[in-house]
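Take a look at the structure set out below.
Note that one protein chain of the assembly has been removed; the remaining protein chains are unaltered in position.
The chains carry the letters A, B and C, assigned in the order they are written, with residues numbered from 1 in each.
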Amino acid sequence: MLLIRPLQENDLEALYAMAQGAGKGLTTLPADRELLQKKINHTRETFNQRCAPEAGLYLFALEDTELGQCVGISGIQARVGLDEVFYNYRLSVTVNASRELGVHVRTPTLHLSNDMTDTTEICSLLLSASHRGGGTGLLLSRCRFMYLDDFRKHFSEKVFAEMRGVSDGNGQSPLWDALGSKFFDMEFSEADMLSGLGNKSFIAELMPKYPIYLPMLPDAARAVIGRVHENTAPALNMLQAEGFNFNGMVDIFDGGPVVEAFIHNIRTVREGINRHVMIRKKPLDMKVPAEDQVMISNRSFRDFRITTIPAECIGLDTVSIPAEVAEALEVESGDRVRLAPLKDTGKR
Amino acid sequence: MLLIRPLQENDLEALYAMAQGAGKGLTTLPADRELLQKKINHTRETFNQRCAPEAGLYLFALEDTELGQCVGISGIQARVGLDEVFYNYRLSVTVNASRELGVHVRTPTLHLSNDMTDTTEICSLLLSASHRGGGTGLLLSRCRFMYLDDFRKHFSEKVFAEMRGVSDGNGQSPLWDALGSKFFDMEFSEADMLSGLGNKSFIAELMPKYPIYLPMLPDAARAVIGRVHENTAPALNMLQAEGFNFNGMVDIFDGGPVVEAFIHNIRTVREGINRHVMIRKKPLDMKVPAEDQVMISNRSFRDFRITTIPAECIGLDTVSIPAEVAEALEVESGDRVRLAPLKDTGKR
Amino acid sequence: MWLVRPAQPGDLKDILDIAGGQGPRMSSTLPKKEEALSRKIEQSARSFAGQNGPDESERFLFVLEDIGTGTVHGVSGIDARAGNGQPFYNYRKDALIHASHELGVSRRVEVLYPSHALTDNTLLCSFTIKPELRRTDAFELLSRARMLFIAAHRHLFTDQTVVEIQGVQTENGEVPFWDSLGRHFFNMDFETADQYSGMLSKTFIAELMPPNPIYVTLLSQAAREALGQPHEQTRATFELLQHEGFHSGCYLDIFDAGPVLEARTDALKSVVTSHPKTLHAANTDDGEMCLISGGEGESFRCTLTPLTESLGDEIKVPLKTWECLGRSSGDDVRITPL
Partner (left out) sequence: MWLVRPAQPGDLKDILDIAGGQGPRMSSTLPKKEEALSRKIEQSARSFAGQNGPDESERFLFVLEDIGTGTVHGVSGIDARAGNGQPFYNYRKDALIHASHELGVSRRVEVLYPSHALTDNTLLCSFTIKPELRRTDAFELLSRARMLFIAAHRHLFTDQTVVEIQGVQTENGEVPFWDSLGRHFFNMDFETADQYSGMLSKTFIAELMPPNPIYVTLLSQAAREALGQPHEQTRATFELLQHEGFHSGCYLDIFDAGPVLEARTDALKSVVTSHPKTLHAANTDDGEMCLISGGEGESFRCTLTPLTESLGDEIKVPLKTWECLGRSSGDDVRITPL
C-alpha cells in the first residue's frame, strides 16, 4: 500500500538518498544531511504544533508500506518571506505611446517584487524513480490539497508553486547568463543553492533594483521567461488541471513561472466529499486504474494519512474500506473521512 | 417592459440628460453633446462591425418601452490602452529585512503600471434615478456578461472594472491631495476629466515614474487606497457576487480599486442556460420579485436584446414567453435564447 | 575676409544648403526644412533685437560670411536656456556599488539615470560649417565668436555653459547606442527620432523614453563602448572646446550617448581673455592674428584681425577690420588670441 503521512525522524536516510538522486535542480532539498535533518525537525515541530502555524513547514512522506520505507516527499510551506525576503520578478508591460507621432510600443518589463510574501507555497516534490507512474506522482502532489482544504485557517487564501525554469544539460540558464551573471559574481548553480539555503541577503546586496526592459536582453533569455524546464512540464500540467494559473511572477534566476490558485478553486478541494467509514468484509480488488481511484484522508492535523481506494467503495453516506486501509489511516468505523478523485475527471 | 438593446442615434438627448444628472463622478460619460455623439457613433460602428472588434465600444441602452425612452446605459470597451496609454498603480509590497539586526519591514508600495493594457473593461454604467430599484440596476450591469459570454472571441479572457474611489462631498480626493496634486498643477476634477477624455499624454509627462512608498503618505491618503466611494459600494458588491476580485490595481488619481474576473468564472456566465423559444398563450404575471426573474437574451451580435421574464417560464428544453416579449427580443418560436438568473442564487 | 554676424532672413537659402550637406545629427538643432529654419531665423532676429515674446527664450543664430562674395559658409548658435522652456533631456552616468560583505564580492554597476539637470543652462548648438573649412581659422572664428558674444552680453546667459557633441555613428549610419536602447522604445530609426527632436516639442520624449534608469551592463558591447565618445568627425570641435575650458562630465545624449561638455561660463578662455579695449587705427597689417568682436545685439560682429599693437586698454588694428566690424575709432571692442 502507498500511504501519505507526515515526515518522521527515521526518514532521514531515505530522504538523503532521494536528494542525491535528484541532482542539482531541487534547491529546497539539497543532498546535505545536516540541512535535511533541520527540515525534519522543523516538520516535526509543525505537526506537533510547537511552532506558530504561519511558520510551519509541512513535509509529507510517501511510504511504501510493503517496503516500510519513504519513497517520496512533498511539502507545504505555510508562509514564505517571513524569515528572509522572498524575491520574484513580476513580468509586466510598459506602454509608451505618442499620439502625435502615431507610435505605440509595449515593452515587457521585469520588476523586482516581494509580492508573494506571506503566501503559502507548495514545494519540495520528490519521488523515487522506482515508484514513478500509475498515479503515484498525483497522489504525492494532490495529498497536499486535501490537507490545505481541511486546515485552511493555517494557510493563505491563495497557494502558489514555483516551477523550475529552462536550463540546458550543463545546468546553464539562458536568463541567468544574460541577466543574473552580469550582477552576481558566481555561477547559476551557486546562486541557486545559496538562495535555496535561505541565505538571501546577497540578493538584496547584489540584485539590480530598477526594472529590466526585456528588449535589452538577448532572444535566448527572453524566450525562457515564464517557461518551464522540460522535465517540469508534467508537474505544470498537473497543477494547471487542478486550476493553477501563471500569475505573472517568474523566478529571478532562471525565469521559471509561478502558478497560483485560490484554495477554494482547486479541483481536489472542489470535488472533495465527506463520508463515514464502514469496514467492509467483502473482498475488494484494490488494483484498479488511476482513473477509478479516489484519495481518502483521515483529516487529522497531527497524524495525517492518505491512501487511495477504488471509487466503487463510495456509498451515499459512507465509504466501505478494507480493515487494513482503515488501520493504515488510523480510522475506525463511523469516523468521518474525506475523499477526492485521484485523476482529473474532466468535469470543470 | 425594460429592454436592453444597443445604443442608437436617437438616444443622444436622453443620454445627455442622464450625464448631466450624474455629476462629475462619471468621467467616461461627460455631459458634452459632441463627446456623447462620438460615443454613439463609435458604438454604431462597433455593432455594425465596421471597426475592428478589438477597437470596439459596446454601449447598451436600457429602454423603458412604455416611455419609448432610454433610461440607462452600460458598456463594454473591448480593449483598453490601444489608442492611448492606460495607467494604474499596482499596490505591491516591498520587503526589507536584515537577519543580522532582526528587522523585517514590509512597505506597501505603488508601482505605476500599464498591465491592464489590452484587457476588456466593463464601464459607463448609468441609470436614471427614476428607474432605480427592483433589480433594474442588476439587469443593466449583468446584461453585459451575457454579451461577453456569447461573443467571447471579441474580448479578452479576463474583464475588469474600475471602481470610483473615495472623495468627499466637494469632490476632493484624499489620495489626490497627498500625491497627484504634488505633481499635477491642477484640480482633481480637471485631471480626472482630462484623463476621461482620453487625453493621457499629460500623465506621461507629469506623473511620477518611480514607485511611491505608502508610509510617506498621510494616513488619510493611505486609508483610501483600494477603497470605493460609498455610492459605489453597491456596484462593488454586485460585481463581487458575480465573481469579480480586487486585482491589486488602483486608480492613479483617487485610489479606487480595479476588480477583475475570467469571463468563464462570472456567475451569470456559469449559470447561463440555452432554451428554445415557445410563444405562450397562457396568461403570465410578469410582475414577480427580482429573485424570481431571469434574464433572457436573443444572442444577436448586431441587434442584441435582453429583458427579464419570470423563472417559471423555463421548461426542460424550452422557454415559453409571451408574444410581446418575443417581439421585443426579435425572436420567433424555435429560436435559441440564453437565460441566466437576475439575482445571485447563492449557489457558488 | 571672414565675418561672423547674426543670421538674417536672407541667409535662409545658404543655410539650407549647408545643413543639407551634413550628417543627420546636426538636424536636431538646425532644421533642414525651410519653414522650420525660417522660424528659427526669425526667433534669432527677435533675440538679437531684444524683442522676445514673454514666454519665448533667447536663441541666437550666427552665420559665417565671406565678405568678398557675401555668401554664408557656416552657422553656429546659442540657446540662452537649454530646453527653451521644456525639459532638456540627458542621461547621467553614475555607478552603484553592489557589494556583499558575506560573500566578499564587490561590483561596480553603472547606471544611466534620465536627467534634466542641465535644463536652463546656456547651450552652444547648431554648429555647422562647410567641410573644406574644417581646421581653418574660419572654423575657430565661427565657434569662438559665440564666446565673445557671451562675454559682451554676459547678463543674458547662465553661469554654466554646455554643448552636446555628436556621438558614435558607423559609416553606414548606424548608431550603436540607439540600436541597443532608444530604438526599442521609440520604434523608429535614429535619424527620424533626431529630426523629431529638432522639430517637435519634447512631449514625445516624455511619452516614449523608458521611464526608469538603464543598467549599462545590459547594453550591447558596441553601445557600451560608445558611451561618452565623440563622433570622429567632431574631433576638431571637441578639441577646440576643450581648449576653451569645456570638459566632459557625466552627462550623455539620450539618443547617441555623445558627451555633453560643461564649463563655467566665467571660466571660458574667450570670456576670461577678452576684456573690452578701445579701438584705434594701425598703419600696418602686421601682428598676431586674433579674434575681435564689437557691437551689441543685432549689430554684433566678429572677425579675424592682425593685432598691430596693444597698449593698456587700447589696441591698434587695420582699418579693414574696422570696416568689417562696422566700428570706428574710440569704440569698445573685445579681442582674444587665436
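Following the convention adopted for this analysis, a contact is a pair of C-beta atoms (placed from the backbone, for glycine too) under 8 Å apart; a residue touches a chain by one contact, two chains touch by 3 or more.
Being a predicted model, the structure only gives us computed values, none of them experimental.
Contact with the undisplayed chain is limited, among C:R59, C:H73 or C:R92, to C:R92. Within the whole complex, the absent chain has one touching residue among B:F202, B:F246, B:F262 or B:F301, and that is B:F202.
The omitted chain makes contact with just one of the residues C:A49, C:A117, C:A281 or C:L319: C:A117.
Considering the whole complex, the residue from B:T94, B:S156 or B:N247 that touches the absent chain is B:T94.
Within the set A:S74, A:N88 or A:S201, the residue that contacts the chain not displayed is A:S201.
Residues of chain B in contact with the chain left out of this view: 94, 96-98, 100-101, 103, 105, 107, 179, 182-186, 199, 201-202, 205-208, 210-213, 215-217. Hidden from this view is one chain, which touches chain C at 83, 85-88, 92, 94-102, 106, 113-117, 119, 201-203, 206.
Counting over the whole complex, chain A has residues 85, 112, 201, 204-205, 209-210 touching the chain that is not drawn.
Here is the rule we use: only the chains that are shown with their structure count from here on.
Taking each chain's centre as the average of its CA atoms, chain A and chain C sit 62 Å apart. Chain centres here are Cα averages; for chain A and chain B they lie 37 Å apart. Touching two or more other chains at once are residues 94, 96-98, 100, 201 of chain A. For chain C, residues touching at least two other chains, in rising order: 203, 207, 211-212.
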